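Every protein chain of the complex appears in place save one, which is left out.
For subunit A:
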Amino acid sequence: MGRKILLDKINVPGIRTYEVYRKEGGYASVEKALKKMTPDEVVEEVKTSGLRGRGGAGFPCGMKWSFIDKKSGKPRHLVCNADESEPGTFKDRYLMEFIPHLLIEGMITSSYALGANLSYIYIRGEYMWIYKILENAIAEAKAAGWLGKNILGSGYDLELYVQIGGGAYICGEETALIESLEGKRGNPRIKPPFPAVMGLWQNPTVVNNVETIAAVPWIVNNSGADYAGIGIGRSTGTKLISASGNIKNQGVYEIDLGLSVYEFINSDEYCGGMQTDRPLKALVPGGSSVPVLPAHLIYKTAAGEDRLMTYESLADGGFASGSMLGSGGFIVYDDRACIVRNTWNFSRFYHHESCGQCTPCREGTGWMEKVLWRIENGQGREEDIELLWSIQAKIEGNTICPLGDAAAWPVAAAIRHFKDEFEYHIRFPEKIKNRNHFVAEPFEKVKHLITKQTV
């Protein structure tokens, strides 16, 4: 049984309200931080914890906090990135919807550590009902004296606002988020300068994911060392995983980092095994932007070791045999899934969501989508596989922000691991006309056709 840090109180009736949350020990970290700790001590605890950003990149949170420019004398800001838009990822909404005060508490403690007096939660527009829940929670916290002037008589002031985005995936990128928060078009900024030096309103700013901020109260209450004791190596603490796809129990799970992928998929405590007990075909372990893993690389790494739910094990030395933990959007496919259609679907998303600011992303994502659409709809040409490979290679690493990489990686991995499926689509266009072509006859059963033709 994995321990619960974030979801510990999730099943307590009425935990969404301030009274119940407080009764269950809520806001203790704010009391402890403001009364007994200096801001630098809070930062040190977070550094000791080894907490890494839970938005996808996995950058050490304490180190990010320590980069904030304190010498400039300008106001500082903490911005919570609640623009959860990665397909397959739905963990933050779970936290915000069912235990909103945990995020508010984390925001206050973290803002205190950073010396921020004006903080924001930037939430995606589609989460309108959660926006209302957060607004209500902030009002409750303010009424109880946890926000505003001179909190707990410590002399520390904090105002917290929730801002709704217009529903653009790119606004989850920290600099685009800041632009959007400033009321501009959500285009990523060129870095450097980094937000820690010049962020919101040109002031030093830290942008953290919801899950990252929600972990801070536990770290302050218990100690960074305790948090670092959970997990394996540099992957410390617990992680929320939003599991979906062809598994028995879809949902949001909190796991200790270091759990094996096999146990996560097959244990009754988590995914409960494959739906209708069909064979496992592929896995996207960290949201749609990360490379897909084929069946033989899901439970074991290329070196033959057990694949673990950690940043390092899932990366496995590179994308040839690994992927990324990313945002924890765990999507499982059984043998009926069509990788080509799935890749086209992801590609369509990134084409739609590209901000259009830089050339490779603006033009390349659209091109990839069009080629994938043709292949999926029986109009592929033999040279299209090489063309796709070439396009993704020209996008990757050449764009302003990581959206270009996010669009390129799934295509690259799909071709790397499932090239024969692309070939099948191109050679047998009449067989894939049915939209659910692999449902009745999974690819494994028709794979021999390609080999026959080759011979």
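Just so we're on the same page, a residue touches a chain if its C-beta (ideal position, glycine included) is under 8 Å from a C-beta of that chain, and two chains touch if they have at least 3 such contacts; residues count from 1.
Heads up, the rule we're going with is that contacts and distances are computed from a predicted model.
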- prompt: Under which of the names "NADH-quinone oxidoreductase chain 3", "Hydrogenase", "Electron transfer flavoprotein subunit alpha/FixB family protein" or "ABC transporter substrate-binding protein" is the non-displayed chain listed in UniProt?
  reply: "NADH-quinone oxidoreductase chain 3"
Query: Given the contact definition stated above, which residue among A:190, A:320 or A:439 touches the chain not shown here?
result: A:190
Sole residue of A:74, A:142 or A:394 that reaches the chain not shown, by the stated touch rule: A:394
- request: Based on the whole complex, identify which of A:70, A:296 or A:352 touches the chain you can't see.
  value: A:352
Task: Quickly run down the residues of subunit A that touch the omitted chain.
output: 168, 170, 185, 190, 351-367, 370-371, 374, 387, 390, 394, 397-400
